[in-house]
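Below is one structure, written out as structure tokens, with a few remarks after it.
Apart from one protein chain that is not included, each protein chain of the complex appears where it belongs.
We call the chains A, B and C, going by the order they appear; numbering starts again at 1 in every chain.
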């Protein structure tokens, strides 16, 4: 495929995914399409539960919602051949290609999920002008994962076409549920990067200027997403207040004390109770309360410290009011510590690319949290190198905004730089 | 009208109101029907804003909801002639009749509103068997006000038919929005009981056995219904936590400290934050929080004490977090201090009624709160007598339960006892 | 002894005890003097641990303080013969007398302890004028127990002198540590009232007018006195805040949530954290916190309910911050339910006394808490009758005030009324 054709194909893929966005663990249409393309290119596929540890999936939707979505996917162009592998919501894919000659194992991670955001209906929003706006209410690719998936397929194409002159083993990982940092741990725990020598995750946008590149983005905070439920006993507040077990007051105490967790002297920490919902009526002692919370840390250790304090506080608040409770980890990510040796190679690939104006080795700007860090930590623990790079692009609006949009000219250079890295890394001694 | 016919008419009225339940300040169909009957009987009517102080309506629905409901009422049998008087949601009625001879002014209060409860769909529920179940989803006469309204019309009928042998002036007050104790104050403040010598409110059920009567029910607690809203500033909890003004933590502090209000040594008090809803997302500093709360007191003074503490606490919690706030009084009632001289007369009427097994002068069992207390306090302040009586009935399930139902045999005796009181009171010297 | 002589003796005793006040479980001088008098009168004595269950003593001072006080007592006129029985702070006495003829067992309770209050030094304070002011700094008989002890000895005298004409068995109980409701349970649990048919406790003052008598004072609230200690870990608040385990914040959470314990619909309840002391320095995460608290209830069940909520809250607050804690019950009393049959007899005795203007059968005015209720509950449980009576007197200032003083004319009538009851009760059939 000529590069002009590939460029068009990338846009087609991206717009298709954009029109049919699917949120975390529901990427059934998306994954089935991805699998179809990869198999045709000759990759060996491992799908669904083969590449995901069920016990390590976090924040997965209810079975009922998943079943309904399978139906939707089949009605909206899913590749029937693969839907069965993903039908329970385990939507991960690992595509493996042995190139012509032995060499290192090189892995790339692409995330596929959309967000529960209603895409802008304003006329000046490019997806409206060009008619590829999300066809699903309250669901939108507002973070660029549609582009990531397209770039992954583009890279797969270029590698497959050039496999005779490449060295080593290629693993392309398509991950579900990056939003809320829910999906990566499950694939990492399933061992999909255990033989990997070089691991590269990438993101488009995130504040990096158009035609700029960051080879090692280290600013991610470790995080835990926590859903806390207190279950008490309702009672009439006027007639028998003493018979109630008050979940609202436990939640209020928990929220206050969670925010009062001591700062950590080794670095930044965060804790937020973003939502609290309790009670069912004015004159009823509230028997139910839910807290939607998160912790963060400059390092995984700091985040772990905050999380452990939260656990104590929630346990104590429940005991105060003689309640049952549940503390669900609905997402989690580690901090990021890119391998600069690997980043240096990526930076060289970007520097030499004609469409790139500037390539930076490292950035520490905070960019939220990322669960690709689970893959990175595991690769590095096994002696491999890992990095997280960013392809700058012109954004119509910030990530997670209803008017988010990227500049599609970024897609082809991204594929080409990642492909260059395959060539360079294959040539390295292991 | 013979008493057998009246008995049937009472059942017809009650079932009609039961099928078309309307919640507080939306009793447009109900009030229009009531007005139609009363006018035909020869009563002089004062309607809507004529008998309600706009400033003293509490917890009134939004204008939009009222408008939509007017449409519904017109489509569901409202008497068009009167709808205009109630179209803004001021649904009170005062019907006056001068009897043949001068005498005291005697007033009766009847409440007309339903509850936001979905009536049982089970087959054994009598309104289902006899096909007069609520035709409106999530709305139900689950407290007996349909019966109260029917009794009021029955009493109106019997008085009108016998006016030649009666003495004094009769005032029949049909009140909106008793649920949530929202409507009575508005009518009392409009002065509708200012010339009243004897005031009688009544309720069916409330735990009194079938064929039993309580002439003075003193167990009501004074109460205030409070809706509290904190308005802060949202901010990204990871990137700029210091820019937020946290409404959730203010609400949590307010809830804890409200429950910690000191007990009052003069009698029972209550405070309950029944609901707390705050925040919009896991990673956002919550900028909005709502508390749905109530206070109660064995006396109005005790309730006032608790309410004042709540006001201080809410004000302080807002200041803590530099927030704006609103504290809306969404309902209010006083405590109850029945005039036993008047109750004694009612007790005699009940004792002499053949369908009654027992008549009790006074009960102090707590029966929640009642805003008829506004009328009672005002009548007594002006030198009149007032009482709150209960007609026991066999209940299918407790008040506010989805399977609530009364025994319709209670309707006619209730009318007859109240009518007897008119005769006896008219004969008294003023 | 003639009554004029007894009257003088009563004043002498009372002023002696007033000058040498001893707080709870330290009544060593007092008890030794009491024992000396009683033995001389011919009573059989049971002393110290013989009449006190060690495990049920609450809020007892440290061993060191007790030892030092023994030394003080010996230097200040204690009767050396008895000090050894009380030297560990078990200062209870039961004095038994078998009268001439068989009959019921009649018990009287007198309390002996003083308060940690500094007696007024103002010239107009009668004990200053008459030179019997407390000789001990910060210790004062400001509740009248000096008078109670004197009355007990007066009653002992009159009974002993008249034993030939009396019937039944007399038990005079001199109890330590009524303040803080700490001492009675220990004597009740030792079984000292297990064979008692009639039990009478009495108090002087408590708001009853001079020359008035209340035969059954039912207004006491059940209570628990709770000392709560949280033990955490200190840390430098600037350098390593995360290493601390913050006892201050646990205590703050506990205090707020204790006050927020739901009211009980069966009657009055109270909870108070009267003192909170936490932390050792501005820049140290506080590792220690103490709460001095109490609960009360209109019934023992209500108090028990509140106490159990406190236990849960304290346990939960400790868990929140990963702390150790202690919850010591430093005092406890039950509610009061006087036997009106017995009170009626006492009322007759008072009515017939020439110095008494009025005798009331029953009063329900709240008068704090009293641990004589432990004796009462046990006597009644075993089928006996019990009451708590009050001898009104003119007070210079309220109980527990530094200027508290009684009218000494009340002493002799009190003895005489209690003695009359012995005569009347002895004559009753068992």
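By our rule, contacts are C-beta pairs under 8 Å (C-beta built on N, C-alpha and C of every residue); 3 or more make two chains touch, one makes a residue touch a chain.
Keep in mind it's a predicted model, so treat the numbers as computed, not measured.
Participant: So one chain is hidden, and I want to know which residue out of B:9, B:218 or B:246 touches that hidden chain in the complete assembly.
Facilitator: Answering carefully, the residue with contact to the hidden chain is B:246.
Participant: Would you mind spotting which of C:139, C:299 or C:369 touches the chain that isn't drawn?
Facilitator: For the chain that is not drawn, the touching residue is C:369.
Participant: Where the complex has a chain not shown, which of C:3, C:68, C:138 or C:280 is the residue touching it?
Facilitator: Checking the options C:3, C:68, C:138 or C:280, the one contacting the hidden chain is C:280.
Participant: Among B:63, B:84, B:315 or B:328, choose the residue that contacts the chain missing from this document, as touch is defined above.
Facilitator: That would be B:315, which touches the missing chain.
Participant: Touch as defined at the start, partner being the missing chain; which of B:305, B:374, B:391 or B:404 qualifies?
Facilitator: Considering all chains, including the one not shown, the answer is B:305.
Participant: Can you list, in ascending order, the chain B residues touching the missing chain?
Facilitator: The list for chain B reads 239-242, 244, 246, 249, 253, 256-257, 260, 262-266, 285, 305, 312-313, 315-322.
Participant: Kindly note down the residues of chain A that lie in touch with the hidden chain.
Facilitator: The list for chain A reads 256-257, 259-260, 262-263, 265, 268-270, 366.
Participant: Can you list, in ascending order, the chain C residues touching the missing chain?
Facilitator: 180, 221, 223, 225, 237-239, 241, 246, 248-249, 251-253, 255-256, 259, 270, 272-286, 289, 292-294, 296, 366, 368-369
Heads up, the rule we're going with is that only the chains that are shown with their structure count from here on.
Participant: If you drop chain B from consideration, which chains still connect to each other through contacts?
Facilitator: one piece
Participant: Using CA atom averages as chain centres, what separation in Å is found between chain A and chain C?
Facilitator: 69
Participant: Give the residues of chain C touching no fewer than two other chains, as numbers and ranges.
Facilitator: 256-257, 260, 262-263, 265
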